[in-house]
Structure formats: structure tokens, C-alpha cells
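Reviewing the structure listed below.
With one protein chain removed, the remaining protein chains of the complex are shown where they sit.
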């Protein structure tokens, strides 16, 4: 892993799927929709030099994701050459998609997103993506979620929608 | 560790020491100086609910840190009850201070900072702090640096000042 | 007017009515709605020391404004002691409301708003509100609109919704 300076650094692939993190405002429609992903911009502002590649897998509100969407996402991840995968995803069904990704093989997969759109001047997007980038580099293979300032195993977390935060499953 | 939902969550202590991350502009002086730490604000915007506590240890440009400052910092960390410590620090001598903190005991210590002040609309501060928060939760005891989108062991990294990035020691 | 340093400075009253400028994101609903007005915040960031007072008149998308709403707004403005009134308003029917305010008396009334929510890091809100604050201080009595970097007389402008800009009536 990257903690060993002499090992080659495996690239991080970031799959974007939509969700609040990428919501933007279209004046001509007077409404918010999911726009082009802001992940590229966030990684530039974060001055990231660790090798990465961004792939748009989907562009949906996570409440609209279908079982077929999740299967495609699973297949996409399984076929990636790298062992380190970050997935940006809407928060409402993030844990559901994470469950489908379990057992995809010897990979470290980290889901993250935002409770507030990244285009807002006050958004949790950059912090959450930073957590995901660190986790994907140093956590053992498995599926994780980085939200609410915390690294969770994906099978031990749920979103508390009223409170607007991710909490441990008890 | 937090990846085990049934274990108690040890609080994160964030020690602030100054550096570019906290630089602000004082119009009455027509110059930039290190102001009150922005870490509290960054963690609020990041919607962090993991338990944390912020302690201002120093408020200096890292080029002005003395051996005495570093010893005080070391003693402060050694006395903390928690095993998880994040230290925000100027980037120019971050690796030097990190070396002094090595062997402080059974703690995970993560240094981070910013190449661009957090008060800028485009700053790496939130991303870097997010990386530090994830690393401190899941890395084994030791001293780390999270900069340039990467988690480094503190003894295997240097700042390339001309390039404006942290790179592995070779 | 304020250009005469020896004259008393009449206070500016800012009436907020809602619109895109005040749109925020409610995660628990997964949708955008009009939140508490950001005008106070914008004037603080703008370091405004000219005397002003903010009054929330309405909190609506401008497409939902009724003739009754507009009459109430007209009466509210007519009763104000000051001669200088800024009104933040949704852009879709801004010109329609402005028409109702015509002839309200010896006041300078300036409508403004935003094509992109003020909570976005890239929004025209601060610039537009700055234009409104200048116009209300120096323009003769009448009704104006400050959008798209331009000061318009309210009866000589329309919104070109496809182009996302305000243009002179020809």
C-alpha cells in the first residue's frame, strides 16, 4: 500500500453515479438536477497528485437507482484492473448499493457522497471525498462508507434521514 | 477501531499549531498572518459527528517553530488520554516536527495542513483534513502525513517546495 | 443623495420575497426549497456600513406569486418611511411585480435576484445585490432592475429565459 514508499502505487478509480454531491441548478427549468460531476474539480482543489481516473458510471438520484443499475455498477467494479475504488453516490440508498458490492473480490471499495451539493460554498463534499481517498489507500479489502466524519464498514451503518447523518448500526 | 460498530469510539483530538491553513488577511496591517484556527469551521461544514475536541497548541508559521516548541508539542501529545491525534501544521517543516513525534507511544498521529489558506474559496484544507480524519481512525499506531491526496508514513515523505507538493522519499 | 456628504443618509430597506437567490437544499426531503434569506449574510460579507434594514415580505418561488401577494407588497412599500427600497425577488416574474410597483410614489425601488442560488460558491447574488445597493442610492425615483450586470428601467427589460439573462425590451 502507499504507506510503503517502495511499492508501486495502484491508481484510484473514482466511479461517479450522481446524487446530491453533483446537484446543480438549471435556471431555465427553475429546478435542481444532477449535473456534470464535480469530482474532477474537487480533486484539483484538493491538490491531489496520487494517480486517479474518473469514470461516470451513472447520473441519477440514488432513489431512482434500479437493481439493474446496481448490477451494472457491480460488474463495472469487478472488471476494473485496480484494487482501489471510490464511488460517489446519493446518500439515500448508499448502504443498499454498498451491500450489492460486497464480495466483489479483493478490492477496497469506498462509498462517499454529500448531504449538501458540492456546488454550495458550504458542503461536506470535499471533506467526505478526502476521507474516501485516505480510506481507499490504507483500509484492507472490503466495502466502506465515509460520511459524517467517520469511516464505517458498509454493513454496519445506516442513514438517519431525519437527523441528516450516518450512524452505526446497533 | 471505528470499523467495529460495537467498540467504543475513542475521541479525536485536533491540535492546531498555525501554518498556511489558518492564514488570514488583516487589512489594517495590509498583510497576512495566522488567525484563529478554521478547523472548527471545516469540521462543521464537513458535518462531522465523530467525537472530537480541538486544542490550540501553537499559532505560528512552521518556519518559526523552535526545538522548544516541538518538545512542548511532543509532551502535549504524550499526555493526551486518546490514542487518535490530528495535528494541523504549516507545510514547510511538517516532516521535521513529525520526526520529533515519532515513538511518542501507542498513538495514531496524523499531520495535515494546506498549501492554500482554508479561507480561500479554493483550498486543499477541507480535503486534507478529511484524509487526516479517516487515517487517524483506521491506521495502526504511528505518525502519518496526509497531503497532496495521499497518505504517507511520516518518515517516507518530503515536501517538494518548488513543485508545491508532497512526494515519497526515494 | 449619499453623494452629498452633508445630507442625512436615508436608510435602505431590503424586502425579501424568496426566489432562486434564497434557494437551499433540504436533505431530508431530497429537494431544494426557499430557505431563510441570505441577504443579511451577503451584506455582512460585503462589509456594508450604509444603514439598512431587512424585512421578509414573502418566501415564495416567483412563479407562485399571486395578484394578492403583489398588492400586499405594493402596500408594504408604500407605507415605508424611507425613499430607498431594494426588493429581492425570483427572476421569472420580476418584471411583472415591478410593473405593479410602478407609481408607488416618490421612491427609488430596485429589484434584484439571482440566476444561481446565493448558497452556491459561484452565484451572481452578491454582484447583483451590490448593483442594487448602488442604484438605490443614486438613481432618481422610479422602479429599476439590476440583473446581468446591467441597470435597467423596470419597464424596459425582459428575462430571456432560454439564454438565462435579462435583455432590453426592443
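Per-chain numbering from 1; labels A, B and C assigned in written order.
In the analysis below, a contact is a pair of C-beta atoms (placed from the backbone, for glycine too) under 8 Å apart; a residue touches a chain by one contact, two chains touch by 3 or more.
All values reported here derive from a predicted model rather than from experimental measurement.
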Task: Chains in view touching the one left out - done: B, C
Task: Contacts of subunit B with the absent chain, listed as residue ranges - done: 20, 23, 25, 27-28, 30-32, 61, 63, 91-92, 115-117, 119-122, 161-162, 164
Open item on the list: Touching the absent chain: which residues on subunit C qualify?
Closed with: 2-5, 42-43, 45-50, 52, 115-116, 121-124, 126-135, 137-139, 144, 146-153, 156-157, 164-165, 167-170
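In this text, only the chains that are shown with their structure count from here on.
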Task: Cα-centroid distance, subunit B relative to subunit C, in whole angstrom - done: 43
Task: Gap in Å, rounded to a whole number, between the CA centres of subunit B and subunit A - done: 24
Open item on the list: Rounded to a whole Å, what is the gap between the Cα centroids of subunit A and subunit C?
Closed with: 39
Open item on the list: Can you pull out the residues of subunit C that are in contact with at least two other chains?
Closed with: 121
